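The other protein chains are all here in position, but one chain of the complex has been omitted.
As written, the chain order gives the labels A and B, with residue 1 at the start of each chain.
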Amino acid sequence: MIEREVDIAIIGGGPAGLSAAIAAKKSGIDDILLIERNESLGGILNQCIHEGFGIEIFGEALTGPEYMQRFIDKVEQLKIPYMLNSMVLDINEKKCITVCSPEDLIKVKAKAIVLAMGCRERTRGQICIPGTRPSGIYTAGCAQNLINLKNYMVGKKIVILGSGDIGLIMARRFKLEGAEVLAVVEILPYSSGLPRNVVQCLEDYDIPLYLRHTVVDIRGIKRVEEVVIAEVDEKRRPIKGTERRIECDTLLLSVGLIPENELSKMAGVSLDPITNGSMVNENLETNVKGIFACGNVLHVHDLVDHVTLEAELAGESAAAFVKGELRNESNIKVTAGKGIRYVLPHLISGKNDVKFSLRVMYPDRDKKIVVRDGERILKKIPKMRINPSEMIQFNIKKEYLKDVKGLTIELE
Amino acid sequence: MKGSSFDFIIIGGGIVGCAIARELSRYGTKTILLERESDVAMGISGRNSGVVHAGFYVEPGSLKAETNVLGHRMMPKICHDLDVPYREVGKIVVAKNEREIKDLYKLKDNGDKNGVKGLRIIDREEIKEIEPEVEGIKALYSPTSAILDPFLLNVALAENALQNGVRILLNTEVTDIKGNGSFIVKTKRGEFRSEFVINSAGLFSDKIAEMVGIDRYRIYPCRGEYHILDKNRRHLIRGMVYPVPPREPGGLGIHLTPTTDDNIFIGPSAEYIEEREDTANTEEVMERLYAEAKELLPKISKRDFIRSFAGIRPKLIKPDAKKPRDFVIEESIDNFINLIGIESPGLTSAPAIAKKVVEIIKKKKRLKKNRKFNPERKAPVRFSKLSDEEKSELIRKNPDYGRIVCRCETVTRQEIIDALKNPLGAKNIYGVRKRSKATCGRCQGGFCIPKIVEVMEELSHPSIDDLTLKGDNSKLFIGRTKDLRKND
Partner (left out) sequence: MKKKFICIVCPNGCEIEVRYSEGEIEKISGNLCERGLDYVKRELFSPERSITSSVEVRNGLLPLVSVKTSKPIPKERIFALMDEIANIEVEAPVRIGDVIVKDVLGTGADIIATKNVDKRVQS
């Protein structure tokens, strides 16, 4: 067994981990260890071969691999140490990390930890789709990995459950490679993906979109042979008599992402039940001193550019912590009010500028996001269009946060 | 293999068939086991709760009772010899009203008549001590009820039988049997002759019996659906928690059963169905299972489900029958031994059923002891169960122990290799799953299936059509990424 100490350990070498590492290095910390479980850095971006990454950070519409390479090159250039094929098995409350690597089992005692593990996909079992358990049922990310990285085509006749961006991107991917996409099925009355993607992934290819529908049965003994979809009511229960059978060989599930916080729980980090990510303060520090979180493990993002900026803050905070310069005076609670699903950070100090991130509960037009401290309104942000699938971010300068007792962010 | 002659052909590689195979391998016999699926434990034996019953549900004087009690007694040593996880977690059967309390006493009485040890009726206070999360006024406490891993037991029995000289052929479905007193068994992969045939074909045992003209048995498939709870809910119960069984003969009520991998099973339900292979889950039953489980354990929620599945009971009674039927363990025609209707407590009874089969055989044929018989079989390493020092030592000798493939269950690359190199020759995802537990976690293979396929490719360079979920045509892929657009 190898035992070592490190100033900052970063768990996950995807976009969040890469940017946190670079930021920590630029803040003056050299003793960094970036721990990645796959054979290469880049995380999920390795398989996101479509465009749309980097519009805010680089002003270009890059593909996932191109975006990740810029940060991987920087990590190499800055000579930041990293480990590949290395899975963290455990973190305890004393910030001791157990890493399983092909070299040995390694115990790393870190002064600061940045959690950047990303998220996993919701499965069929978690949403209890009735039917048999044949081959041909894949979550979207798993299929994306198989098609784009492992060179396997998973099926010829596809039905996709979930019209979020991932489902839409995969619909197009299948069509481009010659498969038939028979339907995209969405339980909500609207697609949760960006309008651009609905146009370029569904309309361009005449793929039917069934809104207010869900999959109620899967048939096939060995391989998927057909799925049955049905309309749902306001309570999202299937309506008898609206069933429709679709012959297919593949069911793709794009039904949600869940931040991967098993390790965080082991370390004693408290989670927010709405985001399934850690509770954090304005420095992105969790309730465990010296443990920070950023990226999809904190809350699921739509734009990788936001992940990068968030991770930079986490890396800077971790570096400040190691240097003994991080003051934790975040005692002011931030609450998600009417119409707001969640807001980050959960706690602020009132002494620094803060960037807030939030998601609304329902799509709407011509609304205002109101930031208030009790009765006193600090800021009103008008929005022409709001959508739960588009994260909203805004800054508030510290001058406005002076003497604040508690913040509520709500919709008007 | 054509024209090969055997002493014994065992039809069916479930828990009963493999237990019989192992038992017969104690003697110098030419024995072959024929299994129609791509692996053992693919039928009923791969879809149950993994419970080792103490013996208080079964009717005193029946074969079920006799084999249950004997099997329960034999199991700890068998699991120890075969290196299979076995845990005496205990069981409470909870009564919520006066009528149910009466039934509890009936169960205890049954158990006492069957010779079950340690049974006692406990009150609310003691229920709270044993199971703090459970509500109930009285319960029957069975301290010797246990759980084991039914897949690993089935696999281990088969491997030990193989080790001791039994031949096992997978992907070999029996299509016809001719003869009386000595038989020709026709399969999709050739013909086999044998002096004896042992029919342990589970859900198809009636069909196999029919092949030699025994048509007095008919199986009525009765499906039981289950939910599997995430490990992070394991702490909600200590041992098994069952309600008092309903009065209609069908199932046993909605149970909560922990597994040796620290999940909890909710179920099974009991519905008679038409198609004996229809292992689908249905919306109504899934909802009902959830609602009833929530009555027993208010703290669970649907978000804790990681998977649902269903198994089929091979019932010998019709849906409207008043009384259950006993196991059929008999030599129906000369040298043809039938095991039919082996539903619960079939898993527990299996080793005892095997002993009974050998007794039947001994009356007809002299069996010589196999001097080289080794009852022990060592399981491959389970990395996740080792201490840090043990893990470190393994990795330093073999870096494939340092590469995690299944992150939810902490299964290493070497364990995937071990699972794929299994002596029975099962080479699909389910085969890997049974043996290594990869894909059994909360992500259900979303992360590890691509990696398992990589290992499969490296080890045996299979054709794409041979990469399957569970054998046969359960193909994972239809080709390479570019195949649908390539010029032919």
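Throughout what follows, a residue touches a chain if its C-beta (ideal position, glycine included) is under 8 Å from a C-beta of that chain, and two chains touch if they have at least 3 such contacts.
Nothing here was measured: the structure is a model prediction, and the numbers come from that model.
Across the entire complex, contacts from the unshown chain go to A, B. In the complete assembly, the contact with the undisplayed chain comes from A:196, out of A:4, A:196, A:289 or A:405. Of A:109, A:150, A:222 or A:379, it is A:150 that touches the chain left out of the display. In the full complex, the hidden chain is touched by subunit B at residues 480-482, 485-487. Seen across the whole complex, the unshown chain contacts subunit A at 46, 49-51, 61-66, 69, 148-151, 176-178, 195-196, 198-200, 204, 384-385.
One rule holds for everything that comes next: only the chains that are shown with their structure count from here on.
Residue ranges on subunit B touching subunit A, taken from their complex, read 227-228, 277-283, 286, 302-303, 305-309, 388-389, 391-392, 395-396, 399-400, 402-404, 407, 410, 412, 442-447, 449-450, 453-454, 464, 468-470, 472-485. Across the interface of their complex, subunit B is touched by residues 1-2, 37, 85, 87, 89, 98, 100-105, 107, 120-121, 123-126, 128, 130-135, 138-139, 141-142, 145-156, 177-179, 216-219, 221-223, 238, 249 of subunit A.
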